[in-house]
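Take a look at the structure set out below.
Every protein chain except one is present and positioned as in the full complex.
Right after this comes subunit A.
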Amino acid sequence: MRLSHLTKVAAVAAALVLTATACGNQSSSLGSTGGAPPAAENVSFEAGTTMDKLNKAQALRVGTKFDQPLFGLKGLDGNPAGFDVEIAKIIGAKLGIPADKITYTEAPSAVREEVIEQGRVDMVVATYTINAKRKERISFAGPYYIAGQDLMVAKDDTTITGPESLRAANAKVCSVAGSTPSEKIKEYIDPANLVLFDVYSKCADALRTGQVQAVTTDNVILLGLVDSSQGAFKLVGQQFTQEPYGIGIPKGDVKFCEFINTTLQEAAADGSYEAAWKNTAGKVSPQAPSLPPADACS
């Protein structure tokens, strides 16, 4: 009895490791073959601007997620891979900085403003929702993608059909502490039914073992979890918010913001934006998004 449980746990752990390995390898190899355009050569920028400083230094420091499948997931080669990382490479290329001169720092949700304010990174591309409170401390370029909050449930669940059905089902819902979706879902459920962890992988584990009935966050993050669950989970498919993902930069750097927005528009026009999607998140959601209109820089 005891042994069979242990064996089961070991088998699950081994399977998880294997899955993670497979994903990491796949996305990084795809990223290197199809992703970012080559670095621009002989570019020059107005003296004193952030672009000029970065171009002269030939180094770009990017904050991103290390645990976000399809957007920023650190593989066994030590480099993160995903849509956010490809966006960073596109911006780096326009600055004349090749992909191998970009260094990545982990930027979990709780410390994204801090790493920008403290100057530990030049920009943060980390599934980072633009909102007014964050804009008080940093500036956003973009948005480069519009995500929306959704629910992930077990494959055979038919009672949860959208956020309105959660209360009737008395469902426990899991999300990440301090994230925007974790605040939003409080409108739909009793606070006692909200379970919060520090990373989404723990939420997925809780859903698998039946500790919670649903996981909620932005749709693409959930798609990554569905993809790695080997058919155990499904998406409800009712987006109930709009989450514009922006690129976090130091507060008030209008020229850098405008440069990034122009770069994104050029990338959308020349197809590198679409290629970045196809090589990463497109594996799960093949329909490439169109670049949303940029917000005004401030």
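Going forward, a residue touches a chain if its C-beta (ideal position, glycine included) is under 8 Å from a C-beta of that chain, and two chains touch if they have at least 3 such contacts; residues count from 1.
Rule of thumb we're sticking to: contacts and distances are computed from a predicted model.
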Identity of the absent chain, which is to be given by its UniProt protein name, from "Probable glycine dehydrogenase (decarboxylating) subunit 1", "ATP synthase epsilon chain", "Amino acid ABC transporter permease" or "Sarcosine oxidase subunit beta" | "Amino acid ABC transporter permease"
Considering the complete complex, of A:Ala169, A:Ala206 or A:Leu235, the missing chain is touched by A:Ala206
Touching the absent chain in the whole complex: find that residue among A:Ala154, A:Leu196 or A:Ala288.
-> A:Leu196
Write down which of A:Ala57, A:Leu76, A:Ala177 or A:Ala269 is the residue touching the left-out chain.
-> A:Ala177
For the chain that got dropped from the picture, name the residues of subunit A it touches.
-> 5, 8-9, 12, 109-114, 131, 133-134, 136-137, 174, 177-180, 182-183, 191, 194-198, 202, 205-206, 209-211
